[in-house]
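Every protein chain except one is present and positioned as in the full complex.
We just call them A, B and C in the order they show up, numbering each chain from 1.
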Amino acid sequence: MGDPMKIRAKLEGDIADVRVLMAHPMETGQRKDAAGKVIPAHFIKEIRAELNGKVVWTADISQAVSRNPVFAFKVKGAKGGDKLRITWEDNTGDKRTDEITLGS
Amino acid sequence: MDYTRRGLLRGAGTAGALVAAFATGALRPADVFAAWNKSAFDAKSTADAMKALNVAGAADSTDIVIRAPDIAENGAVVPIDITSNIPGTESISLFVDKNPFPYVGTFDVAKGAMPYVHVRVKIGESSNVRAVVAAAGKYYQAAKEVKVTIGGCGG
Amino acid sequence: MKHALVLCAALGLAAGLAGQPVSAQSEDRTAAEFDKFREVLEEANPAELWEVKGEALWKTKRGPKNASLEQCDLGLGPGVVKGAYVQLPRYFEDTGKVMDVEQRIVHCMVTLQGFKFEDLAKAPFSRGDYTPDPVSLVTYVAGQSREMKIAAPQSHPQERATYEIGKQIFFYRAGPWDFACATCHSEDGKRIRTQNLPNFTKPGESAARGYIGWPGYRMTGGVMHTLQWRMNDCFRQQRFPEPGYASDTIAALLTYMAVNANGQTYRGPGIKR
Partner (left out) sequence: MNRAIVFAGLAAVVAGCAGMQGETAYHEQAVAMMKRDFHTRGIAQVDRLNQDELQRVCTQYGDHPPADVEKRLEAVEMASIKLPADGKYMGDWKRGQRIAADGRGMTWSDKPGVSGGSCYNCHQLSPRETSFGNVGPSLRAFGKTRGFTVENQKYVYQRVSNSKAFVLCSAMPRFGHSSTLTEEQIKDVVAYLMDPNSPVNQ
């Protein structure tokens, strides 16, 4: 279970402008440590965003996404009080879910 | 939260069949989650990755707008905005042609998101970044060059 | 991904844009492009992740004394975090000296929570996946002064004396390369390689340029650093011996820098190349 995400959303009409920050090393598996040993790959593979429990946005990503990933996307049909929940899962099976209430 | 993701997403009973069905699948409408497309992510060229995703031959389109720096300050964190003005856009995929593994990922917007994404990626050397959009069963693409300098020991 | 990404170009000529003579004009264009996308990056700065972490650390009962930091006095009274960062360094009665933010937080961790200074000073800088607690705490505290004006006080005689001592340290030339801070940081428009060098001797916008971006998320390595790290690494590059972590020397230098930045707006934890 990773560190908490930071989710921000701004409502513009019925569109939620979402920014999410995730704490993750996004290790490529190509780098070596100081001792010359390859640092194993460790990266988020899948992300999904749910609005009131319904999946509205998903991403399948690779280790080419920067360390401590940042994404922005826009969800349609949102209103104040809606629950926005984001979940990621990495290549080791670790996952993390965080939720915010829109317009709060 | 404590649930098994595969079970939640696909229903435990049909997961295997669906994985098989989508293992070579294209950037399809988001009825179900696709399996993370290993062969596309492992591809060493954009062309091979696009083949693995069944989107080879995507048509050039000026309706895909890529906003990325002409010169990136740091190749470790290159901000990229992609907006598709193609009606019926279902997903946006991103490639960095010169990266050892060019396929960065696919953002599925069909189930309730706008055809837009902001993402930050690693770019090893000056390269085209390429967006491929799936819309109404067709595929479109656009590219933009990003130069990467390796500066001094800044801080 | 290429390992070269995270390496300094220590050897050989830097790659990229090879063969093209650089004109002043193209340098300006590059700088403008960096600035434009720096703004994009700042719209969602991973530093916020450490603000979240630091807030939890601040409010959680921890350490041998099982206490939170909610009674820590950062200068505006016990527990007042809002606006404290932009009014540091400042003089503290209880210690009888001027302290900077990290020195003060560490002081609170020692006195309120019972941590040992030696333990906190053992590995005080971020590396890889490791972030020392004071770094997260400083990031949280700094984030609570967003959009406020820098107002490092100079009302107490000790605060004025500390500014003068910091200035002396800033101009002190020594070491095998004869460097002072001032050698690289006392003129406008200077660069080491492509890295801009803020002029800390000119009060106002110029001095603030090098001060207000901290603590900062460093894109290279993807770690969070505070001014303690920045000062430490400056002295390393100055070819000096190593300054003590959270030492009075650093508090004095930061006083000189903060006071020269007074009146400028603090925009919160920054993002660095």
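Please note the rule applied: a residue touches a chain if its C-beta (ideal position, glycine included) is under 8 Å from a C-beta of that chain, and two chains touch if they have at least 3 such contacts.
Bear in mind that the values here come from a model prediction, so they are computed numbers and not experimental data.
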Full-complex touch with the removed chain, picking from C:Pro64, C:Gly77 or C:Pro241, is C:Pro241
Touch with the omitted chain, as defined above, among C:Ala180, C:Val223 or C:Leu254: C:Ala180
Hidden partner chain, residues of chain C it touches: 8-14, 16-22, 161, 164-169, 171-180, 182-184, 189-195, 197, 236-237, 239-244, 247-250, 252
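Criterion: only the chains that are shown with their structure count from here on.
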Selected interface, A-C versus A-B, where C-beta contact pairs are more numerous: A-B
Distance between the CA centroids of chain B and chain C (whole Å) is 37
What whole-number Å value describes the gap between the mean CA coordinates of chain A and chain B? 15
Go ahead and note the Å separation of the Cα centroids belonging to chain A and chain C. 28
Please output the residue numbers of chain A that touch at least 2 other chains, ranges allowed. 19, 28, 30, 63-64, 66-67, 70, 72
Please list all residues of chain B that touch 2 or more other chains. 76-77, 81, 99-100, 118, 120, 122
Going by the contact rule set out above, which residues of chain B touch chain C in the complex? 69-77, 79, 81, 99-100, 118, 120, 122, 124-126, 147-155
List of chain B residues in touch with chain A within their complex: 1, 5, 30, 33-34, 36-37, 41, 76-78, 81, 96, 99-101, 103-109, 111-114, 116-122
Residue numbers of chain A touching chain B in their complex, please. 15, 19, 28, 30, 45-46, 48-49, 51, 54-67, 69-77, 87, 89, 95, 97
